[in-house]
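Note that this complex is displayed minus one protein chain, with the remaining chains in position.
Now for chain A:
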């Protein structure tokens, strides 16, 4: 979408992505996914089937007028709207994503609300924005009463996971993960860069980026949704297999491996879509720590383990895990 022409250049874009498994025994097909993600009656849900099934909701807005978290305690009031959307990948992994961008400077007093609504996903500061301190502040999380992107992302995610289309029988045990991101402008002539990717406690990940001027926040959000999805896959499979790839045999071994094989192993597909320039940032993560390297290793271990179980003399009949059973 083109921004209104009078919008000042962006000096900071931030967002938060929530990722979880869809609480449904079967993955949703594209029609059901489109029905689930119809957040607005009059706007199309976007459905992409190549190279995998990916369904994206229309964008909705949440109005805010509050302080922006800042690392140095500077008090900055921002007014405007945070954009929120939801996506479902292969009918199985559900994400909600809240994001905004902000110009360096805003008016001294709040303007009529219609001014902000016509700039969807823009938060205008009252006065000047200390963008570096704000980027650090958002990544670290705010104090009570300060802008809460996670709350906004949850506001969309929570009704979706309770949707009547879903039978609430998740095929595997997993947690919701959170990924917060902040993007500052790159130096003129420089391409995009990842400055920091942190795995923090409590399933929180933070990403600090540099992006060329004029990069759409929606494109940065899409890149970070892709990071979040694959980070969730790694986190979930590592946890599923934690301590279970040892010399356990029989039903226990199968019970542990089955959900990963049936529901997750085909989902790995980094940079399936999105902005071409930003997609190149995957190379950074592939180099260090090597997301796909770790995934390939996990997949190989699972397959080796299954082959070994198969080759061993048959144990007393292994009961396959019942569908929907939490493991």
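As a working rule, a residue touches a chain if its C-beta (ideal position, glycine included) is under 8 Å from a C-beta of that chain, and two chains touch if they have at least 3 such contacts; residues count from 1.
The working rule: contacts and distances are computed from a predicted model.
Its UniProt record calls the unshown chain "SCO2522 family protein", which is the correct pick from "SCO2522 family protein", "Acyl-CoA dehydrogenase family protein", "Ger(X)C family spore germination protein" or "Sulfonate ABC transporter ATP-binding protein".
Interface note for the absent chain: among A:94, A:152 or A:207, the touching residue is A:152. Residue A:118 is the one among A:118, A:238 or A:308 that touches the chain not shown.
Considering the full assembly, A:64 is the residue among A:64, A:88, A:207 or A:221 that touches the omitted chain.
Considering the complete assembly, chain A touches the hidden chain via residues 1-2, 4-6, 40-44, 46-50, 54, 56, 59-67, 77, 79, 81-82, 110-115, 117-118, 120, 142, 145-149, 151-152, 155, 276.
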